[in-house]
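One structure below.
In this view, the complex is presented without one of its protein chains, the others remaining in place.
Letters A, B, C, D and E name the chains as they come in the text, with residue numbers starting at 1 for each one.
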Amino acid sequence: MIALLKRDLTLAVRAGGGFGLGLAFFLIVIVLVPFGVGPEAEVLARIAPGMLWVAALLAALLSLDRIFALDFEDGSLPLLATSPLPLEGVALMKGVAHWVTTGLPLTIAAPLLGFLLNLSPSAYLWLLGSLALGTPALSMIGTFGAAVTVGLKRGGLLMSLLVLPLYVPTLIFGSEAVRRGAGGFDATIPMLMVAGITLGCFALLPFAAAAALRVNLR
Amino acid sequence: MIALLKRDLTLAVRAGGGFGLGLAFFLIVIVLVPFGVGPEAEVLARIAPGMLWVAALLAALLSLDRIFALDFEDGSLPLLATSPLPLEGVALMKGVAHWVTTGLPLTIAAPLLGFLLNLSPSAYLWLLGSLALGTPALSMIGTFGAAVTVGLKRGGLLMSLLVLPLYVPTLIFGSEAVRRGAGGFDATIPMLMVAGITLGCFALLPFAAAAALRVNLR
Amino acid sequence: MIPDLGKYAVEVLAAYGVSITLLIGLVLGSVRRSRKVKARLAAVEAAWESTS
Amino acid sequence: MALKVDDLTVARGGVPVLAGISFEVADGAALVLRGPNGIGKTTLLRTLAGLQPAITGHIDFPEDTGAYASHADGIKAQLTVTENLGFWGDVHGADVPDTVFEAFDLTDLRDRVAGTLSAGQKRRLGLARLGVIGRKVLFLDEPTVSLDGFSVKMFATWLRESHLAKGGIAVIATHIDLGLDAPELELSPYKATADTAGGSDEAFL
Amino acid sequence: MALKVDDLTVARGGVPVLAGISFEVADGAALVLRGPNGIGKTTLLRTLAGLQPAITGHIDFPEDTGAYASHADGIKAQLTVTENLGFWGDVHGADVPDTVFEAFDLTDLRDRVAGTLSAGQKRRLGLARLGVIGRKVLFLDEPTVSLDGFSVKMFATWLRESHLAKGGIAVIATHIDLGLDAPELELSPYKATADTAGGSDEAFL
Partner (left out) sequence: MSIWEYANPKKFIATTTPLVPWLLWGAIAILTVGLIWGFFFTPDDVRQGSTVKIFYLHVPSAMMAINVWIMMLIASLVWLVRRHHVSALAAKAAAPIGIVMTLIALFTGAVWGQPMWGTWWAWDPRLTSFLILFLFYLGYTALWAAIEDPDTAADLTSVLCIVGSVFAVLSRYAVNFWNQGLHQPASLSLDKEENVADVFWYPALVCIAGFVLLFVALVLMRTASEIRLRRMRALEARMRS
């Protein structure tokens, strides 16, 4: 399974900066928001926690469709299915690889982008923490969505439609944590919820994703 | 060229509701924003014009990567290049097809979604107008971006990165028009600018896109 | 005939109008689809009988 | 008796395509599947390899010893030839022996990125994977597509001397003559008829 | 004199692969390109078809009469066989004659969605496109891949009787015997050497 992770990361690097691009999209969404909303600092500060989380979510979303699609197109997926690796392990590793290439750089960069939206100083720690805990859930949920839609041409948009409602709880708790942090309150409870969702996703979704993959390979 | 448009629209319909999905993504982004930002009506109303435009832009963006990718993968593109159709016409038709499947349904649905963000009533007409005039530009710019990145695996994110800066002027004028409308002012000037951008895009970008395609087919 | 709906007439009537339209649409749509499918199946079954 | 297939019915798109197939392949032997386009060779091989369920019948061979290979052989265009093979080796817990590169004439191409290979070179890389993963029962779907005559012979030699000679088994669908001394199974007689039972549609008939 | 190639050098990935190729194909004649895997057949055909620039040399045939066909033949999995052909007909301003369906044995598959075809059936559909677009000079890259013996004959017949007989031209790269009575060009002697001039890298040498 480590071999799979290693390969996926190598591919991400080779294909012209798989690491940088999720990040770049995150950056761009954050930059676009002031263009759309207007430059007033208070308004931006007010919406900053939410927009940072929404942008992180969209950045994660945009790179999902290729989690399995490339392996499906070139025939790797049936070969992996008949290999000694359990498909659950494959799904898990795909989720992890997606997180390393998207969620991780995003988390690290988020505090920097907080400046652009005038995020209040007390929120930075919570932002970092909630993204670190929450983005793995986004990756794993996304892996499930990708497994369901693998093999469909133009599956990308359909996948967004399937995945986004599943993202709602993570988004609510994650941004609530940052919002409370920005207001100077304690955000332990939403943070715990985010952690719980992530644990649950990693415990259960690999099985659902593997089941979906098996169906799609038939 | 009409044959190409017809085929693309047929494919969009066959592939499970190509029309509905761009729309669905738009809807979902709009729904996610309050989850991130919080439920207060005044805040939402304040950022509604900007967020509607940003969401429209992202919805258009997300469906771009497949404008040429599918035709490239299955080998249609070289065949079209050696056919009697000028590649400029191909690029133009691809842009039009993208608009019909994404921009058009989006424009029609936008006023409805305005409700969700408590958009002020005076803005609805401007919202409709600016999207109707502006989304064709988004589609055409996107077609150019797709032409530049066709053939790259994981080109999707790179394309977003290329295209988003090009979207900025349309976004600024478009959301400004709605914002002025929401404030009860006259928004003719930004509206004219949006129309100008769209005209310019349709006059020039097919040529740029065709040039990019030619290079990518080499 | 119509009871006095006070100042909320528009709302109430719209709610009833739209809901009933949607319901009727759903019922008619289902019935029409059912009929169409039945007819198409009958045609296919006839072809099937004649081939086998 | 290493691969035993008994009264197998296979379906594609919910419709049975082949019915009543039975055969046995002993250790060290190969079987060539023959039949016109569309008869169901691919479907049969996918079923044998366990990628899709059989409608009726039994397929018997030791678990986790099968490998499937078709035109799409999971080659990553951005990885080099060695990296591609190394990955499949890792997945199967095997090393990549140097003999594989020789057997498939890939020695000169070792460090080439797979995306820049010609059609036939890519095919050879795909076949080389079989030499790496060390599976006993191979299900090969048109393995020699776009190989030149020389490469076809090379592949046949590898199959005979490195795979079958060691007790391996191969079931191969092909339209050309591989130069293998193996029994052939013509599939045309097994074509499913309209009234063949089975398929996910059966409940609706 | 309908297709004339003069001292052509072609490159792939910036490196010349074949050099000094010259040949002529008269109206109504075909030319078969031969050579081991990786010699440069695909590269040559793509250059002839105008999909990539030649490094040196001239390619002469009437403009807008060439058509290129390879493994990837632009078939849309969601469209039916008829719709697929109809689209290419529309693009080339041509109708889809019924004879095409017969010539490529697609009559029974007319209304099948292309995604559900077998490998060989899909290939036949890809070839049928050539019968629809009515181009005179065909550049075919391994057209018979995954076709069975019968279909190969069918294709050769079509080529001979419906294309060449009407004054068409075909340049075909293949590894098998098509049963066409056409001259062959062995490409091995034209393999570019390390000192072949040309390629986008040349300025840096």
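The definition used in the following text is that a contact is a pair of C-beta atoms (placed from the backbone, for glycine too) under 8 Å apart; a residue touches a chain by one contact, two chains touch by 3 or more.
These figures come from a predicted structure and were not determined experimentally.
Enquirer: What is the set of subunit D residues that contact the non-displayed chain in the whole complex?
Expert: 13-17, 192, 194-195, 199-205
Enquirer: May I ask you to list the residues on subunit B that touch the chain which is not drawn?
Expert: Residues of subunit B in touch with the missing chain: 15-17, 20-21, 24, 27-28, 31, 34-35, 38-39, 41, 44, 115-116, 118.
Enquirer: By the contact criterion defined above, which parts of subunit C meet the unshown chain? Give residue numbers in ascending order.
Expert: Counting only subunit C, the missing chain is touched by 3-9, 11-12, 14-16, 18-20, 22-23, 25-27, 30-31, 33-34, 37-38, 40-41, 44-45, 47-48, 51.
Following the convention adopted for this analysis, only the chains that are shown with their structure count from here on.
Enquirer: Tell me which chain's centre, taken as the mean of its C-alpha atoms, is farthest from subunit D.
Expert: Ranked by distance of C-alpha centres from subunit D, the top chain is C.
Enquirer: Is it true that over half of the residue numbers where subunit A touches subunit B are used by both copies, so same, or is it different?
Expert: Interface between subunit A and subunit B is built from largely the same residues.
Enquirer: Have a look and report which chain pair racks up the highest count of C-beta pairs in contact.
Expert: A-B
Enquirer: Suppose chain centres are the mean of their C-alpha atoms. Which chain sits farthest from subunit E?
Expert: C
Enquirer: Which residue numbers or ranges of subunit C touch two or more of the other chains?
Expert: Within subunit C, no residue contacts more than one other chain.
Enquirer: Could you tell me which residues belong to subunit D and also touch two or more other chains?
Expert: In subunit D, residues 71, 77-78 touch at least two other chains, as defined above.
Enquirer: State the interface residues of subunit B toward subunit A in the complex, per the touch definition above.
Expert: 12, 15-16, 18, 21-22, 24-25, 28-29, 31-33, 35-38, 43, 46-47, 49-51, 53-54, 57-58, 62-63, 65-66, 70, 73, 152-154, 156-158, 160-161, 164-165, 167-168, 171-172, 175, 179
Enquirer: Tell me, which parts of subunit D touch subunit E in their complex?
Expert: My answer: residues 12-13, 35-38, 40, 42, 71, 116-121, 123-124, 142, 145-151, 175-176.
Enquirer: Across the complex, what residues on subunit A touch subunit D?
Expert: My answer: residues 2-4, 6-7, 10-11, 14-15, 71, 73-85, 217-218.
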